[in-house]
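The full complex has more chains than appear here; those shown keep their coordinates.
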Amino acid sequence: MATQHSKTAARLMISPAVILLFLWMIVPLSMTLYFSFLRYNLLMPGMESFTGWDNYYYFLTDPAFSAALTNTILLVVGVLVITVVGGVLLALLLDQPFWGQGIVRVLVIAPFFVMPTVSALVWKNMFMNPVNGMFAHIARGLGLQPFDFLSQAPLASIIGIVAWQWLPFATLILLTALQSLDREQMEAAEMDGASALDRFLHITVPHLTRAITVVVLIQTIFLLGVFAEILVTTNGGPGTASTNITYLVYAQSLLNYDVGGGSAGGIVAVVLANIVAIFLMRMIGKNLDA
Amino acid sequence: MGKITLRNVQKRFGEAVVIPSLDLDIEDGEFVVFVGPSGCGKSTLLRLIAGLEDVSDGQIMIDGRDATEMPPAKRGLAMVFQSYALYPHMTVKKNIAFPLRMAKMEPQEIERRVSNAAKILNLTNYLDRRPGQLSGGQRQRVAIGRAIVREPAAFLFDEPLSNLDAALRVNMRLEITELHQSLETTMIYVTHDQVEAMTMADKIVVLNAGRIEQVGSPLTLYRNPANLFVAGFIGSPKMNLIEGPEAAKHGATTIGIRPEHIDLSRETGAWQGEVGVSEHLGSDTFLHVHVAGMPTLTVRTGGEFGVHHGDRVWLTPQADKIHRFGADGKAL
Amino acid sequence: MSRRTSASRTLIVTLAAWTIAFLIFFPILWTVLMSFKSEGDAIKAPFAMLFSDWTLQSYADVQERSNYARHFMNSVVISLGSTLVALVIAIPAAWAMAFVPGRRTKDVLMWMLSTKMMPAVGVLIPLYLIFRDTGLLDTRIGLVIVLTLINLPIVVWMLYTYFKEIPGEILEAARMDGATLGSEILYILTPMAVPGIASTLLLNVILAWNEAFWTLQLTTSRAAPLTQFIASYSSPEGLFYAKLSAASTMAIAPILILGWFSQKQLVRGLTFGAVK
Amino acid sequence: ETITVATVNNGDMIRMQGLMSEFNAQHPDITVEWVTLEENVLRQKVTTDIATKGGQFDVLTIGTYEVPIWGKQGWLVSLNDLPPDYDADDILPAIRNGLTVDGELYAAPFYGESSMIMYRKDLMEKAGLTMPDAPSWDFVKEAAQKMTDKDAEVYGICLRGKAGWGENMAFLSAMANSYGARWFDENWQPQFDGEAWKATLTDYLDMMTNYGPPGASNNGFNENLALFQQGKCGMWIDATVAASFVTNPEESTVADKVGFALAPDTGKGKRANWLWAWNLAVPAGSQKVEAAKQFIAWATSKDYAELVASKEGWANVPPGTRTSLYENPEYQKVPFAKMTLDSINAADPTNPAVDPVPYVGVQFVAIPEFQGIGTAVGQQFSAALAGSMSAEQALQAAQQFTTREMTRAGYIK
């Protein structure tokens, strides 16, 4: 595979993808960078002026920023924990022989196909609504006071909705990984006197690390950008209780039309995302090579 | 201790009867080899003994106790798998220690036994590697190490050498034989390799379609195959089997003669034939000879025998080495 | 594993699996059921709702408000188009990474993925300006371009993991047989990777179909896909559960059905190299 | 020719979409593409588009807040040249003034609104009270308490709680005006640290937590409308346009039991009235100005009102824009007609608060920065409503944030 000819060909073949992605990254990003040093409000065109680090100062000292940072982390970690733990358990269950596997798998996978907007709308209105929602009906049926999910536990509710969407994805990848576990390895462990729990802890879990890493990586990419769910359900509120960085930048640039501030926020978000990315890549790189 | 007795053991997978009914006695300290064509049920039988499959009927006794219902871990047997089934995320040391950890043994005792096993198997320098960083033979040894440390009543091997290359196989074969000699533990060994079966076994069990065709020492099977199946299966190159008038002369439906029991001459002999392919190995020569009215006969001569494609040769079977079989395939 | 799977155990597993599957699926099921109710019935308590009359009125109402067929076609064109374009760009790239790996292959892959972490809102205004100046606003082409670029890293990664599983010897055999690089990719690699390509295609069609930021920001009417269609229901108007349900059902049904019919391929390929 | 019309998903607009066949009959050469969006999404898209001159729309639905700002920027096409039979002078002066910049009419009102109390006559009666035409906040509080019956899922008062300058802040600003509060003093200093705001917010929270529906912090106009229509609200203080929906028997379960009253006051001279109109305008970048104007002329004409009346009854005519409508004897029979007109007239955008202010706008401050500030403050108040912070904390946060932003924008030197 390593002739000079094929190396040249490879470079040629990979360049369209690399060049396109590079442009896609660099062009808007440099414009954003430029805007981030301007005082630029969409509603006041022609008044742009250079403001130095002002936008960054205001974005970073905005109390909403620290809240958004915390929320972003909580959201990502929360969903990851739920989907990975739930996914492992569910995968273990679905890996057993039982009647109607095909249909069950079809049902379980379904939430993954649902548009984020739709799932947020459905959960918000049909389930979490404290007056007409399914949960409220059930609570009243049990003689309890309906719980107002979106104002009392906004972030948790959003985590729940997002986790519902991503659970199938995690489950499927983990299930595939589980099915690839060498049967002889399990039997060897059984011969070695390992109980079912031992086998799970010492054989299954290590075997799944690779799959879990992949689930974490992919989901993090998407979870950092969770937006529609927040926009539809809580608008980031009450207060900033469910504002994440993405939503904060959105609010800054598209609700306040403060393009300068929004751009500064965007750059901050890019920096943060890259920190996460580097961290993740390290972890993944190690796990994927092995 | 490691006496294993199978009584009327049957195994069905759904409709398919894999082992119709089987009795077998394995004495303590014996090296028993299961051979047979692919799909004849060797692995299944081993797994029944291990407890990895339930018997459909019958009884398995280990050291006189009924083990039929026991879970694998309780039977006190150790198994070495064809794929080695090492735990890829654990170091060699952890792999070997795993059964002991599961048995909740003291850390020092574990340490002691592991380093002991490592010494026996020449693994001391590799204890901190992962299986992925080992060669085939080393992996094989780790798998054996994992079996040894438990000091089991018997070892079960399922084609443990089939993934190794030829040279390594010879080495590992000797190592396992030596291990058996030093541990004196019962070993049950599945293989489809002639040489392994002949050289390692105290007792060979020839299986065919889940049935035992013959049980005996390697030389018994070589000298006195009980039927056509065993005759054709044991020995390499295969015994020449001849039917028709030539067999009738000896009062049999089929006669068999091994390649090494045919004398070869350029001048005279019982049968005249023409050389097809000749294979010169230096130490031996294998000739494939076409004789009228017979299948191509394989003949082996020691050293170099200078013939070529198309040459004419005479063959004479050694009279006392002719095997005679009846119409039912049984030896007469 | 024909061992100790007693009937009772199978029964328990079956029950558990079905219960959980039902719970997970329930929100979708409920939405579909509700879409066939009148607005008045839709807000009744669950039991009462279930046994009230069925009607298609909500679908009629929704259709009256927006032209479903057009949004649907836009969604199809945009998601399929962007995925296909991404595949065409990604297949050679993945070939290069899988079969002529260099020291920096992994870094390039990881860099590609990291572009996906770039927060979209941060670059909306610049992109909006670019689109305005190039006349791509509210065009299918514009969205195809954006979604292609958004999906590209995932497509490259998925293909890369499939290609890596294809033994290089087969490509070498083709080369010995006189195949040019083009024929090698066209006649050997691509057909061999069909299951992987299919699942890449499916996953990315789904992701593109559901993408709700750029599709909303960069379209208004002509190129607006189903995300736009559903966006007009994102706050209630009086009694609207049935209409919302109907619109939701219409928005997700196509992709749900596609997903169900092809879930075998999707699931089989959905490993991202997680399974070795 | 195809024109793209961006519009909110409010009932009147939806109704117009149902009547498009009539428009097409008159203008067969014009096809109308609707982009119907939720208010916030619409505002964001439309603003982005017009500010960047994206040119995606030919007709915009915009509020009273945007018109003067955008008109001043030259982003809108003047509508002074609408045909004479359009009769622009017929438009209610309060509304029309808000849409005119330097003598140019930049938008045509589709409907106008103020706020008022809608209440359930039956529940009021049950509570043993009678709603005066011009009640005070004290009365409202008392009534809310007496009407609340949580077991029957009846909540005494429904008010906006969803964060947003056009959502809870619209209501709260108007309420604050009636409590003698204001957004800024003459030097653009925010006033959230004053007693008046404190009283406003405390009373608001008090009413909502004790007598309001659950989940109020997520309720905007539409959510409250749904609740009221289902019979779950005793009183609802909100936009006058809601009157036609709550009295529409096809949509409302309480259509025949609704009464109306002026927004409450505290005797300080201002009522909790706001003034708003949804207007149609043509962006300066549009290539199809003529067609767009024809559409606007049709949609905001007297004839359109009659068209709706003929199809859906007078009660469903878009209200609050034309003097002629309120002079129409047919329309005067509509129960909420007079109350709507009175409410609109009670609001004074140039002089909204008890104390003097440097800005225009009743429930908003007509400066570009207001959207951001208003929404951020709205979030604090909505958080207070959700119970995650106290009224004091919310006011303090609002004060801090507003001061910061106003300093940054250069209003506070």
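Which chain is which? They are A, B, C and D, in the order written, and residues in each are numbered from 1.
The rule is short, and it goes like this: a residue touches a chain if its C-beta (ideal position, glycine included) is under 8 Å from a C-beta of that chain, and two chains touch if they have at least 3 such contacts.
Note that the structure is a prediction, hence the values are computed from the model and not measured.
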{"item": "Stoichiometric formula of the complex, labels as displayed", "value": "A x1, B x2, C x1, D x1"}
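Operating definition for what follows: only the chains that are shown with their structure count from here on.
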{"item": "Chain pair with the higher count of C-beta pairs in contact (A-B, A-C)", "value": "A-C"}
{"item": "Maximum centroid distance from subunit A, chain identifier (CA atoms)", "value": "B"}
{"item": "Where subunit A and subunit B are represented by their mean Cα positions, the distance between them in whole Å", "value": "55"}
{"item": "Whole-Å separation of chain centres (CA-atom averages), subunit B against subunit D", "value": "90"}
{"item": "Overlap residues in subunit C, where contacts from two or more other chains coincide", "value": "43, 125, 129, 231, 233-234, 236"}
{"item": "Residues of subunit A touching at least two other chains", "value": "42, 132, 254"}
{"item": "Contacting residues of subunit C [partner subunit A, same complex]", "value": "1, 5, 9-10, 13-14, 16-18, 20-22, 24-25, 27-28, 30-31, 34, 43, 45-46, 89-90, 92-93, 95-97, 99-100, 102, 106, 108, 110, 112-127, 129-130, 149, 152-154, 156, 168, 171-172, 181, 206, 209-210, 212-213, 226-227, 230-231, 233-234, 236, 241, 244-245, 248, 251-252, 255-256, 258-260, 263, 266-268, 270-276"}
{"item": "Of subunit D, residues touching subunit C in the complex", "value": "4, 6, 9-11, 14, 17-18, 33-39, 41, 45, 48-49, 52-57, 220, 222-223, 225-226, 229-230, 245, 251-253"}
{"item": "Subunit B partner contacts - residues on subunit A that touch it in the complex", "value": "182, 184-185, 187-195, 198, 202-203, 206-207, 209, 290"}
